[in-house]
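The structure is given below, and queries will be raised subsequently.
One protein chain omitted, others in place.
Let's look at chain A:
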């Protein structure tokens, strides 16, 4: 009898537990849910957001930090199914025009106090579709060359004001000291449209290559693409670190910061991290130069911005717009400078940041970043006319899968599973198939 009683008690407890779990999930009212990634600038925004809440006591901010790819998937699902879980989403300039055309984003209309003309034109254009603005930039990045001044000095080398890829290769050969784990060059090798293919797309542009011709026919078997990939593969094989196919942005950052790379060509956002002695062992010896130029010497380079947008599924669009206007304003930049120091100011978005003498003093790489962003030219011409925009990506929805697939093929060349010619032929065939399936090409 006692056992029977205890069984019933257990069942009651179970019911209470489930009821409790329902109660624990009750949603709060007047809350903005913000989906973001775990980048340093976002963490600062989250810390300082209490100031926004103080100024708007009726708005409570609820933060959801997700891994980059999970964030894309969650936000896509949320918007496509009109769930309305997120009021503000952090997305890149790849997604903004595509999602805007799908009707997934709310048009952003900040008030007159928001100095729109202060935002760098190339960044602003990347967040617009059909003349309307769909996101505000939180920070932006382009591509520059990082190098070790001490290693250059030791090898009797001088970094030119505008290096070429031929020179970079020669420098890398001279710096490489594999017995002491010093590798002349570190480049992204991890497969992915936002990893190795971001760098390779930018490299291809300056080598005179491009993804598609005007009839959306892939051009990966062109001589320019062969030259691009031959340079990339031979440089990494001769002077790169072992296991380069595992190295993305963070892995190369770790290698450079711990003194294992002589040259690293990557996103400008690493400047602040490499310059910070808490995170970098080479803070005193890191040098900066513009991204190298290839045989073509022109073409779009690289432009990425992490931006804040409001999905159409949000039920609190006005409050959400007020928040993103605050987080991307000049006043916010000043607030960061005040609380965290000028070096922590979100880079790459506002001309006023680069006009502040305090910022230029605190961030010696600032002028390189500004120049790289101004000349990124994502909508500019490639060697041959092209039907798409984008610098280190192709601004079409298919690019995520195409880029990742080609990225895997390129990685296979680094690990000697196929030759450059085989990789490009295979990539050409798979892209042709993908574009036919999507109906973009016949």
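Definition applied: a residue touches a chain if its C-beta (ideal position, glycine included) is under 8 Å from a C-beta of that chain, and two chains touch if they have at least 3 such contacts; residues count from 1.
Assume contacts and distances are computed from a predicted model.
J.: Please identify the absent chain by the protein name in its UniProt record; candidates are "Acyl carrier protein AcpXL", "Mannitol ABC transporter permease", "dihydrouracil dehydrogenase (NAD(+))" or "Thioredoxin".
T.: Per the UniProt record, the undisplayed chain of the complex is "Mannitol ABC transporter permease".
J.: Which listed residue, A:74, A:293 or A:350, touches the chain dropped from view?
T.: A:74
J.: Tell me which of A:54, A:130 or A:278 is the one touching the absent chain.
T.: A:278
J.: Over the whole complex, note the residues of chain A touching the chain we left out.
T.: Against the missing chain, chain A presents residues 3-4, 7, 11, 14, 17-18, 20-22, 24-27, 33, 35, 37-40, 43, 46, 62-68, 70, 73-74, 77, 81, 83, 85-86, 181, 194, 249-250, 253-255, 257-258, 260, 267, 269-270, 273, 278-281.
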